[in-house]
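With one protein chain held back, the other chains of the complex are shown just where they sit.
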Amino acid sequence: MAVRSAVPESHGELAGAHPTPLVVLASLGRMAMLTCLVLVIVYPLVWMCLAGFKSTAELFGDAWGLPGALRIENYVTAWNQGVVRYLFNSAFVTTASIFGVVLLGAWAAYGLTRLHLPFATPVLFFILGGMMLAPAVALIPLFRLLQALGIYDTYFALIVPYVAFRLPFITFLIRAYVVTLPMELEDAAVVDGASRWQIFWNVIVPLSRPILISAALLQALFAWNEFPFALVFINNDNLKTLPVGLLDMQGRLITDWPVLLAALTMASVPMILLFIVGQRQFIRGLAEGYGK
Amino acid sequence: MSVIAKRVRALSGWLYVLPALILVAVFVYYPVVENFRLSTFQWNAFSTHPRYVGLGNYAGLMADPVFWRAIFNNIAYAIVSVIWQVGFGLVLAAILEETVRARLRAFLRTVYFIPATISITVTGLLFQFLYHPQFGLVNRVLVILGHPQWTHSWLGEEATAIWAIIGMSQWQSIGYVMVLLTVAMQKIPREFYEAAYIDGTTKVQAFFLITVPLLREMTTLMMILTISGAFLVFNEVKVMTDGGPNNASQVLGTWLYRSAFQNDQMGYASAIATVIFILTFGAGVAQLWGVRGKQVEF
Partner (left out) sequence: MDRTASLRRRRWSLIATLLVFVLVGTCSSAGLGASASTGSQLSGSIVFLERWPEPQYAPYWKKIVADYLALHPNVRIDHQAIADQPYKDKIRVLTAAGQLPDIYFSWAGDFANKFVRAGLAADLTPYMRNTPWGNSLAPAAVDAWTHGGKIYGVPISVDAKVFLYNTKIFANNGLQVPKTIDALITTCDTLKSKGIEPIAFGNKDGWAAIHYMTSLNPKYVPRATLDKDFEPSTGEFTDPGYVAALNEFSTINKHCLTQGANGIDYTVAQAELMQGKAAMYYGQTVEFKTFTRAGGAPASFANNWDFFPMPPVPNGRGDQNLLTGAPDGFMVNAKSKHIDIAVDLLKFITDRQNAEAFTKTLGRLSSVTGTATSANAFPQLIKALRVINSASGMNIWLDTILHIDIANAYLNGLEAMLNGTKTPDQIMQDVRAAAAKVRANP
């Protein structure tokens, strides 16, 4: 496959030909559209950050101007209202569910493709069939099940369902990748006397790194934003994840909008920064995971 | 190996699969089956004893105008999301790939993706400010552009509420599908394009003749994901309007939640959940069907 080269300046037009007015117009139109899109995306976010520095009266009076003074106390109050705790809870639950789903999914994918187990195909379809079952459908029965198991209103109340509901898709993803791995390395390991456990960790996992990264990223996106389970399965304010915690804050701060906006800003900045820093890895992870 | 040792080996192989199998069976399949059972009763948080009603809840659903409004809203969500996220996302990805310099491209891609990294609750709450009838940005822009008659109480009017929410959702997700499509697009060998350009094909034509067909599988997958996502919408609506005003912006997910936890009708909510199941089951079947083959060979 040819190496992707940078787009040459005159790409698309016959080299050397003079660009027609239509082409110039199209190119300007494109640029305008792209710039517009950037504005539409960036402006509300910048506004949100600045609004956190305003006072309530300023917000009502001149919502779209610059703040008069930088009221950092709004951000301090937002901090004290628990934004950090919600961020931590979300990070904890997301990370735990990533580990859970990737590990269990990789095991299942390995077991069902490499170990020649009897009834592997029906079991595979059973697990993959879970992809068709939406979390919302399970809300009330799961609510009662979690209470019966005694894990209601604990971190597990979220981690376990997050893992369980994403296992079908993640297993599917990893499996599709693992079946394309060449058998030679494994055969060599078997000849060397490696156990299946060792083969899994020393051969399969390193080779599957791209798809495992993709799986982790997709799970992160799901768990970070998951709302219905987080709303119903957790009542303790100390355990609430970000989506639910912020909604609660809105209820508490109904008269203090700048503090709420400050909290929203604080809740967004970590992820944005994380993404900007890691965006190349992110794209690469996705690219390598897609199609081999 | 002895027969017993072989058996043990085979059985121990199941240990790799067992955790996943148990979790899926207990936390995914069982609740769905149990949900069917619960939907045949009338009960709620205060019930001293649940009442069996058979298919009564489903009959109630069919006659419920809010239910049909919710389905309409979910469908509207699906259609707009597909057109914008997959359709325009594809175009945007192509424009970035073909007409923009590499450094600028990376910058734009990052910027466009940023909304997707923000929690949906954050965007929902932020857009409540943007849509505010008196000092929201949307109305202010309309006034500045000279069209004050177009201003609305976006989240407060029945006709505009769900569309305002759908709009916010598109703002959030424009980058997401676009990036996934970009990744797939980069797999297409440059030679195809080079050859086409030498033959005199314009970029637009190349888009339709090369890019679109070769990405068919990825776009189908994205379409199915977007559509099933549209039927599972909950977060945005709950945060922005809680289904109001007058239930005009209810979607199946929020109507389920409200029936269970505000209207004291959990059996009814389970019936709604069953309907969601049927719809997403269809989408899931399509998903598996659409990607059952290998990728397009280059």
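Labels A and B are assigned to the chains in the order they are written; within every chain, residues are numbered from 1.
Convention: a residue touches a chain if its C-beta (ideal position, glycine included) is under 8 Å from a C-beta of that chain, and two chains touch if they have at least 3 such contacts.
None of the values given here were measured: they were computed from a predicted structure.
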From B:G87, B:G229, B:P245 or B:G282, residue that would touch the chain that is not displayed: B:P245
Residue among B:G87, B:G156 or B:G282 that touches the chain left out of view: B:G156
In subunit B, positions touching the absent partner: 42, 44-48, 131-134, 152-158, 244-247, 257, 260-264, 266
Positions on subunit A where the hidden chain makes contact: 56, 60, 77, 81, 143, 147, 152-153, 232, 235, 237, 247-248, 251-256
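What we mean here is this: only the chains that are shown with their structure count from here on.
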Averaged-CA centre spacing for the pair subunit B and subunit A, given as whole angstrom: 14
Subunit B contact footprint on subunit A (complex, rising order): 1-2, 4-7, 11-12, 14, 27, 30, 34, 37-38, 40-45, 47-48, 51, 59-60, 63-64, 90, 104-105, 107-108, 110-112, 115, 117-118, 123, 126-128, 130-142, 144-145, 160-161, 163-165, 167-168, 171, 196, 200, 221, 224-225, 227-228, 231-232, 242-244, 246-247, 250, 257, 260-261, 264, 267-268, 271-272, 274-276, 279-280, 283, 286-287, 290-291
Complex interface listing, subunit B residues touching subunit A: 10, 13-17, 19-21, 23-32, 34-35, 38, 92, 95, 97-102, 106, 108-122, 125-127, 129-130, 132, 135-137, 140, 171, 174, 179-180, 182-184, 186-187, 189-191, 197, 200, 202-203, 218, 228, 231-232, 234-235, 238-239, 252-253, 256-257, 260-261, 266, 269-270, 273-274, 276-277, 280-281, 283-285, 287-288, 295, 298
